[in-house]
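All protein chains but one are shown in place.
And then chain A:
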Amino acid sequence: MIEVTGLSKRYGDKRAVDNLTFTVRPGLVTGFLGPNGAGKSTTLRMIVGLDRPTSGSARVCGRPYHELPTPLHTVGALLEAKAVHDGRTAREHLRGLAASHHIPRQRVDEVLAMVGLTAAARKRVGGFSLGMGQRLGIAAALLGDPEILILDEPVNGLDPEGIQWVREFMRGMADDGRTVLVSSHLMSEMQDTADHLIVIGRGRLAADSSMADFLARSSHNGTVVRTPHAPQLVPLLQREGGTAESLPGDASPDGALLVRGVDARRIGELAGQHGLWLYELAPQRVSLQEAFMELTADAVEYRVTHSGKAA
């Protein structure tokens, strides 16, 4: 359990984090989303006591991080790849951290094996690729077999196999009843992984909801209906509390509609009851990326000028 209450961080005039309040619960993978520069990393650093909040507080298992009796057994954090001295070997880095909590040496070899770094254990970290650095960071986070995992952009630099591994790993940790907080600026990454989402933009909370609710709330949601009987169908839908508009960008003569507020099943029933033909009845699955873009459209700090289509 991570509780963030009224958390703010100001650098001069700039509010990097602005009055954030949210709770991260155990048993779920919670995605922490926001565009670059939204304040994700700053928030995570405050949670683990590296940065001091300007105001507000962050508590882990009911206490500020620095009051935890055994921090590495409580929280495993991957905050940036390669927070390691270049000249040190992977094993020495982990042995040092293990020594700080009298974690047995065999655990070091265990976590190295878990992330697939056994063969590179004696190599100096300076020669590691970004992906290997990430693996080492994950190994360090696992060292204390913690109840809470905080991962800042964990799949950065990983190959597809590594990404798959991280996903399964986070799922496994959450299913085991642990708290998993994972940040990303890649929405596609979260769609398959997260159960719950916390979205921030410009340091402020933009959304705190389950993945399903988050997607359902998007205006991109709806059902595409293609029918020659639109004039008869639309009033029926409206009586059910739905809305219908012509599908944007659609040039077909049939006049496709985008229907919201009534699900596909009900639309089919209504059409059937009234003998209306349907040529197409297609629920639109909104992508997290679209929902996110919509939400943070005005909260993106570093906007690119070309308007690339969202993936």
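Quick note on the criterion: contacts are C-beta pairs under 8 Å (C-beta built on N, C-alpha and C of every residue); 3 or more make two chains touch, one makes a residue touch a chain; residues count from 1.
By definition in this document, contacts and distances are computed from a predicted model.
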{"item": "UniProt protein name of the chain not shown, from \"Act minimal PKS chain-length factor (CLF/KS beta)\", \"ABC transporter permease\", \"NADH:ubiquinone oxidoreductase subunit M\" or \"L-lactate dehydrogenase complex protein LldG\"", "value": "\"ABC transporter permease\""}
{"item": "Which of A:Ala58, A:Ala77 or A:Ala206 contacts the chain that the document leaves out", "value": "A:Ala77"}
{"item": "Hidden-chain contact residue, picked from the options A:Lys14, A:His66 or A:Arg265", "value": "A:His66"}
{"item": "Omitted-chain contact residue, chosen from A:Thr21, A:Ser100 or A:Ser246", "value": "A:Ser100"}
{"item": "From A:Val48, A:Met190, A:Ala207 or A:Leu233, residue that would touch the chain that is not displayed", "value": "A:Val48"}
{"item": "Touch residues of chain A, complete complex, unshown partner", "value": "45, 48-52, 61, 65-66, 68-75, 77, 79-80, 82-89, 92-93, 95-97, 99-102, 104, 107, 110-111, 113-117, 119-120, 131-132, 135, 140, 142, 144-147, 161-162, 164-165, 168-169, 172-173, 176"}
